[in-house]
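All protein chains but one are shown at their positions in the complex.
Labels A and B are assigned to the chains in the order they are written; within every chain, residues are numbered from 1.
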Amino acid sequence: MSATAIAANNLVKIFGSGPNAVTALDNVSLTISDNEFFTLLGPSGCGKTTLLRLIAGFEQPTEGDIEIFGSAVAGLPPYERPVNTVFQHYALFPHMNIAENVGFGLKMLGREQREIDEAVTTSLSLVKMEEFATRTPAQLSGGQQQRIALARALAPRPKVLLLDEPLSALDLKLRQAMRTELKTLQRDTGITFVFVTHDQEEALTMSDRIAVMSAGLIQQIGTARDIYERPDNRFVADFIGDSNFISATIDVIDSDVAHCVIGNGLTIPTQLVGDHRVGDTVTLAIRPEKIGLSGGGDWIIKESIYLGTDTSYRIASGTQEMTVREQNARTGTARFNVGDAVSLDVAAQTTTMLRD
Amino acid sequence: MNLPQNPATRRFLGLLPAWLVIGIFMVMPMMILLVFSFMESDPYGGVDPGFTIEAYRQILFDLNFDDELEFDPVYLIIIGRSILLALIAVFGCLIFGFPVAYYITRQERRVQNMLLYLVTIPFWTNLLVRTYAWILILSGDGVIEQPLKSLGIIENSLEMMYTNGAVATGLVYSYLPLMVLPIYASLEKLDFRLVEAAHDLYASRFQAFKQVIVPLAKPGIIAGCILVFVPSVGAFIAPDLLGGGKKLMLGSLIHLQFASSRNWPFGGAIAMLLLAFVMIALLWQLRSARKRMEESG
Partner (left out) sequence: MSKKKSFTLGELPGAKIWTLAFFIYLYAPMVVLVVYSFNENRRVMNWTGFSLDWYAKAFANDNIQRAAWNSLMIALVATVCAVTIATLAALILGRRNNFRGKDTSTGLISLPLVVPEIATAVATLCFFAVVGIQLGLISVIIAHTVFCIPFAFLPIRARLEGMDDTLEQASRDLYANDWQTFRYVTLPLLMPGIFAGAMLSFIISIDDFIITLMVAGAGSTTLPLYIYGMIRRGITPEVNVISTVMLAISIVFITAYWLLTRRQSVTTH
């Protein structure tokens, strides 16, 4: 296990006071390892940006404290913290050219001009923007400004780089290209990245670990696989990907596998979570693509939506409804039509029993 | 009823009254004044026909008893004092006004509006009255000296009235809102994330102020400086009431020529000189604005 880059302990952040007070962070604790690509993922207003701003030093926590590489940073202004930020809308200084922007941090640190020049060149080549040194920010496209913002934050060689939704202002193709680039950059520089986004795809493709946040709380921390395959609660299962939420009763417990029965008598084996006993009602999360369909049975296809690579079916049996997704394989057409009768096949390790 | 359909006709009819009124009663008078400044003075007021540059010569040279030209700095001193006092007013307003403009932008919207309202009120109230109020404060038995005298702290008057300091105080006081408002406008547009970015890149408060806030507020600062300089350099009320006619400025000098001295051409020449100063200031502003446009691409 490598060193701890950032440790947040019991952070509380309340904006305003009295009846207008808003709790942005509600007792949040987490540790981020050195060299890690760590993502804070959640819908807007979940507190992810607040957490980032607390680490950067733009805001002070109401309660709790933050350590950066073992030293407490409470009360330290942003300019005394070994972290740099890539801002959402880049925040490039419009009155300085690109080289001046990138060299700004080192200039403020009082480094010699020669050292600054070298660092500027290195940083610009890191983001493949060497030839733009004398331009002004207004002369660059959004994607180029994005790279300069990155180079500027990297130039002082921070121990931790904070990225606040840096890709959100780019168009789709550019965003996808930048994902790979960011990941490579992180691996090459060895700098800890703390990445804030509301885009689950971004989070899943780049991160070593992800913290899913909602309503000022951390809902789950884990690798991309953990979070997708084993969501802890309904929020995570719903926010990341699609899920069918099915209410079921535990019928039989066989060591750590619970056999759960849903409304129409179908038994679904699932990993037992918590201390449930036989007869308890639990909620199961089943990903639509984890369900297999075969012809004939007591489920009826109610709706069929063609999605290109996939077909999404809405199936029903009595009052129970589910969404199932099936690849269109090679023929390119759906296997079933509306009104067809089908039966389901759900494998043991593919459903999740939610804790809430 | 239908208005003329041709847009050109409509424009002509709509703009005609403004063109006529300002053309006849503003542009033409300026031209007449220019012509007057090249004519001979009539001792009873007005001008006598004939072209002469006498009025302009008078600014620098006087005729001595032998009818020879002799350099006379008396008007040069007044010109110098006008420019100097106007510059002092500009810097006074800038130093006093900038932190205030910045402070206002950092408040919440409702408070901002309230403070702006308070800044604008003096601007729209009678300048004569506001300047007169300073007599009550600065004069020998005014609200500053009276308590000091009765407490025995001072015995003799501080002689604050009728000094350059009194005039400068009055000028700063007169035109302070004209500095605060444009600076506020440009600071208000400033993207505060840039200040965050500066701090994030190790700029201290002072450095962020110097490197980011001031450069980005520059258009407002320049506009404010011009707005204060132009009325200050031609001020009449402050030098007249607080300088007591002893500390003449261009404005009072012009007034004198048309009131008691009855030397209209000379007054016209001084007015032209004043206009030249104003033009220089405006051209400077225009140039820096153009330079900024070019820089930002």
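In this text, a contact is a pair of C-beta atoms (placed from the backbone, for glycine too) under 8 Å apart; a residue touches a chain by one contact, two chains touch by 3 or more.
Keep in mind it's a predicted model, so treat the numbers as computed, not measured.
A.B. asks: Which residue from B:181, B:222 or B:241 sits in contact with the chain not drawn here?
C.D. replies: Touching the chain that is not displayed is residue B:241.
A.B. asks: Who touches the missing chain here, A:4, A:31 or A:60?
C.D. replies: Selected residue, touching the omitted chain: A:60.
A.B. asks: Please give every residue of chain B in contact with the chain that is not shown.
C.D. replies: 1-3, 7, 10-11, 13-15, 17-19, 21-23, 25-30, 32-33, 36, 46, 96-97, 99-100, 102-104, 106, 113, 115, 117-122, 124-130, 132-137, 139, 141-143, 146, 173, 176, 192, 195-196, 199, 205, 209, 230-231, 233-234, 236-237, 241, 250-251, 254-255, 257-258, 264, 267-268, 271, 274-275, 278, 282
A.B. asks: Residues of chain A in contact with the chain that isn't shown?
C.D. replies: Touching the missing chain: residues 57-60, 74-78.
Quick note on the criterion: only the chains that are shown with their structure count from here on.
A.B. asks: Approximately how many whole Å separate the CA-defined centres of chain A and chain B?
C.D. replies: Taking the average C-alpha coordinate of chain A and of chain B, the gap between them is 58 Å.
A.B. asks: Okay, in this complex, where on chain A does chain B touch?
C.D. replies: Going through chain A, the ones touching chain B are 56-58, 77-80, 83-85, 87, 89, 91-95, 104-105, 108-109, 136, 138-139, 152-153, 156.
A.B. asks: Flag every residue of chain B that touches chain A in the complex, lowest number first.
C.D. replies: 191, 193-194, 196-205, 207, 211-212, 215-216, 295-297
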